[in-house]
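Note that one protein chain is taken out, while the other chains of the complex remain in position.
Moving on to subunit A:
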């Protein structure tokens, strides 16, 4: 499937999801199930990702900045980088691998075993039953997961800088708070929502369009992860650029 065709199909899926949210009854049980699967069960993986990214980033920054006498800048650099870029992007990459591929595999298996046709035969609209809960579950979970990634990154950055590398804690916090603004937090959170939409739509699209074979299920899961990750990385650049223009003006 060509990129343009796939992009078009994803736009239609998005429109269908939005329509289904307002047109059909809301399924709280399925929505909460997705919150648990996406949000709660991904906490461990994003905690580790955020913590060690923050730690290594703080260490590398301090190694270089320390030589230049700029140790006081380590805190703000780590916090801004974690909040604006590393937190949202790395969290999105981990979620596309853990959740996106699972979504695609699940939906494609349902397609191959005719369960999606069975839903339609039983007068249940598959987008409403399968996609809407995943979409909303991801939309609600991602901002929390990104906050968790960035927060643990900043925290472990502090631990590494202050406890291991001897940066003055008062300086570190003072400068971190001074140079980190609410807009840095918002930028990360808006990105979280944006990436959530990308991951869930691409993953569900791959799952619903898989080839009808066992190999097709595997391909759908792989493609969901790869395409989501690539789209997150590419769109992050343009999104950051745009957000900087908007927020700085």
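Keep in mind that, in the parts below, contacts are C-beta pairs under 8 Å (C-beta built on N, C-alpha and C of every residue); 3 or more make two chains touch, one makes a residue touch a chain; residues count from 1.
Just so we're on the same page, contacts and distances are computed from a predicted model.
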The complex's invisible chain, by UniProt name, from "RNA polymerase sigma-70 factor (ECF subfamily)", "Fe-S cluster assembly protein SufD", "Succinate dehydrogenase hydrophobic membrane anchor subunit" or "Sulfate transport system ATP-binding protein": "Sulfate transport system ATP-binding protein"
Residue of A:31, A:65 or A:125 in touch with the missing chain, whole complex considered: A:125
Touching residues on subunit A - with respect to the absent chain: 109-110, 113-115, 117-118, 120-125
